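I have placed the structure first, in the form of structure tokens, so that the comments after it can refer back to it.
Removed from the display is one protein chain of the complex; every other protein chain stays in position.
Should a chain be cited, it is by its letter among A, B and C, assigned in written order, with residues numbered from 1 in that chain.
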Amino acid sequence: MNNDQTQPLEYSTEQNNLNILGFWIFIGAEIMLFATLFASYFLLENRTGGGPAGEEIFTISPVMLETFILLTSSFTIGLGVHAMRLGRQKAMQVFFTVTLLLGLAFIGLEIYEFTHYVHEGAALQTSGFTSILLTTLGTHGAHVTFGLFWGLFILIQIKKRGLTPETTNKSFIFSLYWHFLDVVWIFIFSFVYLKGMM
Amino acid sequence: MKMKWAFLTIVFTAFSILSGCDLLVLDPKGPQAETQADVIKLSIGIMSVIVVVVFAILIYILVKYRASKQPDDYEPPHIEGNPIVETIIVAVPILIVTFLSIVSVQSNYAVESAPTGYEEKEPLVIYASSSNWKWHFSYPEQDIETVNYLYIPTDRPLEFRLYSYGPITSFWIPQLGGQKYAMADMITTLHLAADVPGEYMGRNANFSGKGFAKNTFNVKAVSQDDFDEWVDEVKETADPITEERFDELLEPGHLGQLTFNGTHLDFMPPPMKHGSSMEEGDHEEMNME
Amino acid sequence: MEFFERFAIPHPSPAIYASMVAIGLTVIAIIVGLTYFKKWGYLWREWITTVDHKRIGIMYLISALLMLFRGGVDAIMMRAQLAVPENTLLDSQHYNEIFSTHGVVMIIFMAMPFIIALMNYIVPLQIGARDVAFPRLNALSFWLFFMGAMLFNISFVIGGSPDAGWTSYFPLAGNEFSKSVGTNYYMIAIQIAGLGTLMTGINFIATILKMRAPGMTLMKMPMFTWSALITNIIIVFAFPVLTVALAMGTMDRLFATHFFTTGNGGMDMLWANLFWVWGHPEVYILILPAFGVYSEVIPTFARRNLYGYRSMVWSMVIICLLSFLVWVHHFFTMGQGALVNSIFSITTMAIAVPTGIKIFNWLFTLWKGKIRITTPMLYSLLFIPIFTIGGVTGVMLAMSAADYQYHNTMFLVAHFHLVIIPGVVFAMLAGLTYWWPKMFGFMLNERIGKWAAWLIGIGTCVAFFPMFISGLDGQARRMFTYSEATGFGIWNMIAFFGAIMLAVGFVLIVYNIYYSTRYASRDIPADPWDARSLEWATHSPVPEYNFAITPDVNSRDAFWNHKKNNQKLFKGDYQEIHMPNNSGVPFIMSALFFVFGFAMVFSVWILAIISAIGIFACMGHRSLEKDHGHHLSVDHIKETEEKLGGANS
């Protein structure tokens, strides 16, 4: 689709191309990381020991809200990259800021959800099921939190240095990361929550 | 020439394994172990052929194409590969592997089901549980329990139900059949049978900590009559097993051979067949008591 | 007081105190030596902050050799303890720690860095690249690995080594049955090293896919590079599994979660499952680069092109997929029933097919060749027969019913040592000897090298063949002693002699390095073996920019054709070369990881939090930093090339 003239800025140098490919490979590794968590989750799902089972503690509203927030943030960062490719730095900064704010809201909700679980008697140490549930969700949440800081650092650089081959490259890679976290959440939403409440 | 030396070593080793029929695994005393020994011997045979072929080719090539035997101006040819040769080196291994796969699947189903020749007979169920570093054998039918030794009747299939009060262990009587794990949260089943009376070595084969090396037990296979006699004797002479006594037995350490009336299954039921949420409850109870 | 008790060794013995003193003295000697010779600055500028793939490769190499001796001493102690029945050389706890660390050290801290050392040094040269794709990341990989290794190794003087086997099965490795901090070390040290390995994987895939010299299509790549590519793909997809498993194990031990516990719904076999989901591909991570080394050495010394290049590549691709499909054969005896066992038995045996293809291809490469038996070639020729035996016993083990009898016995131990020693160790020694002149500019002594090769080759057979027999006679692995009545004595005594032969062989290799460093001629050509691939087209030792002019490749054996058929390899003139800058951040960040790991092992939370913040600060620094590298001028390159013996055209 793209030949050399129409190459967006984030692909403009050899190193940039390497970075993007390298990050895709990293996403491959992340797929395996979450696959391992899912495999463990499915195996420990029914091993509730003395603690509560999934259907006892899951509630649909925060989960639904989290899902829509994350989906929207995935959309806004998509718009951010679109704006970046058009060279509209201001718009891009706005979209990235919105994305990070949505991410923050997601994390806030997730923290609320976790405290709710602990109140329901489903702490990390309760049973095999709660251990893997909170670890799977926590791993995703930790990724999002890491993403918040990463995104913030990128915004600072964009503000200071403008849209250069380096900053656009970093932003594009960050958008890949963010979309990937959205994909992971879709699977958590479907096969942890919905399957658990079905 | 130098390769020949290595070759001879290997032939010697293979030969000594094949001829050394006093090796426990190759000296089976029950149908399961026999199946396994047959599989092992068959595979050693086929594999030896492969090894010999590879060795022969290697030695031939090394002798023929050494630089010292070539004229100085000999320049080796450029050969990309040959479809026929490559087909052969793919097809032959596939044939061998297919054959071995069939053998493997068949024999695996054989050792996982009731021993051949014993299908009609009612199996003797023995619960074998391990604790650091002992084996407890409960005979629910006879209502007796032993520690670190097994008495079994010949001519009757045995169904061992394995579980562990601690690390994963592996119940193994080489001359009667291969091993299987004993774990804390589920029961595994091992089908064995003894054809001939005798004393056999049994042990935990899976590393389980400090006392692992001496985590062995003695197996005595006797005729049904002798077995019944032994049971009667135990019933008359042995102390009953109590919960307190059993808790003491579970303490880490080594014990000699012990015999009890009654089994611990009454007050400490074993985990269910394969742990899942429903069965987990039983397990909890077991721990609480 | 209780806090400090954790740092004590659970089973003090004179040997351990002696090692403590020895470690202390060595550290002091190194510090004093560096200060006295004023080498701190040199060490920091030239090595610790380097991002040059060649220097990083050499650092990996040194670490691997050190760890080889650490693991080797463990092995000798084990064989000595078992040489006679009822031996009291070691007590049970000590023996358990030794075989656990032997396994971990040999696999994770010896074999892994050894293959990564060769990959680091050779792959960019073979594809005509300036460096790897992410030089800074490469440095971080090395230092993370190194810090992980160091963290693991201090365990035996501070707090006690892991003692639950290298597989560390739960619940034995859980808090209930392993009370010392040993298993914490295992979980965290391997985690840190594993992160480094994962980054290496990403780095090398990107390098090989995107940085090949013009004209070098995938099907024109040298076989070692192909093997590196496949290996790194396996690394990228296997190591995350280990990461998760180790994290779960760490949480079980430090935060009382219930992943692998026996109560509250934990599942002990889940650890075994995840461990082997990583563990079996790991075997191929180790063996494929070794295959790659043989695929370079054998054609060179047979003076012929590699037979069946295409099938070699395809067999590796198939192995890459199959290696993820066989892990259950490590616990056939778990009781999961005949169906599951049958499936995994068949997939396991299927791997024998591509492996067999490779063996035959090497044999046919020798055919019609002009075979020179040099040290690297000798290792390769010893590899074929011994590995074949190791391999066919692997097929035997794959037959699940029979595996019930082999599992957990010395038969298994014999099998995997006869695969891994010829497969990995021989290959690494062959590669070391083969590429030594490229790395250091002189050759290792052939006479001593061949002696060592023979000793190691025969020693391997003597040490491990008897285990087949004692295994079939019922000797379980990991027993610290056995009674005389078992009759295992004779076999273990023979194995002990084999182990001594191996030890002598390895000592000879060290002597060879010493001897050759002192006496070997420095006046050797850049291509002393008359080899075939690109790494020999540049000078020895290699200048920092690898190739003054990027080579043009138009055939599989580009360098060979350049030599024999006058194909032009270097076209055009010198140009400015862009080089990455050195950086101290990878080292500092890894050192913080070390502190973090140590704090986690002993549950010193404040220190753990501080060092974690430090780690993130390093990442932040990296994110905000502007680093465009530097350029080498044409004059500089010209000067260097002339000094190294003139530009090669």
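The criterion applied here is as follows: contacts are C-beta pairs under 8 Å (C-beta built on N, C-alpha and C of every residue); 3 or more make two chains touch, one makes a residue touch a chain.
In this text, contacts and distances are computed from a predicted model.
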item: Name of the absent chain as recorded in UniProt (options "Sporulation lipoprotein YhcN/YlaJ (Spore_YhcN_YlaJ)", "Dihydroxyacetone kinase subunit DhaL", "Quinol oxidase subunit 4" or "Cation:proton antiporter"); value: "Quinol oxidase subunit 4"
item: Contacting the left-out chain in the complete assembly, out of C:Q81, C:S100, C:N273 or C:T374; value: C:N273
item: Hidden partner chain, residues of chain C it touches; value: 209-210, 233, 237, 241, 267, 269-270, 273-274, 277, 321, 324-325, 327-328, 331, 334-337, 339-340, 343-344
item: Touch list for chain A against the chain that is not drawn; value: 1-2, 6, 11, 17, 20-21, 24-25, 27-29, 31-32, 34-36, 38-40, 42-43, 60, 64, 67-68, 71-72, 74-75, 77-79, 82, 85-86, 175-176, 179-180, 182-183, 186-187, 189-191, 194-195, 197-198
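Simple rule for what comes next: only the chains that are shown with their structure count from here on.
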item: Per-residue overlap in chain C, given as positions that touch at least 2 other chains; value: 263, 265-267
item: Residues of chain A touching at least two other chains; value: 47-50
item: In the complex, chain C residues that touch chain B; value: 92-93, 96, 163-165, 169, 171-172, 176-177, 262-263, 265-269, 272, 302-305, 307-311, 331, 333-335, 337-338, 341-342, 345-346, 349-350, 352-353, 356-357, 359-361, 363-364, 366-373, 381-382, 384-386, 388-389, 392-393, 395-396, 398-405, 407-409, 454, 457-458, 461, 465, 468-469, 472-474, 476-482
item: Of all residues in chain B, those that touch chain C in their complex; value: 2-3, 6-7, 9-10, 13, 16-17, 20, 23-26, 33, 35-37, 39-40, 43-44, 47, 50-51, 54-55, 57-58, 61-62, 65-67, 70, 74-81, 85-86, 89-90, 93-94, 97, 100-101, 103-105, 107-112, 132, 162, 166-168, 170, 172, 174, 177-181, 183-186, 188-190, 201, 203-213, 275, 277, 280, 283-284, 287
item: Partner chain A, residues of chain C touching it in the complex; value: 133-134, 198, 201-203, 205-206, 209-211, 236-241, 243-245, 247-248, 251, 255-259, 261, 263-267, 270, 274, 277, 616, 620, 623-624, 626
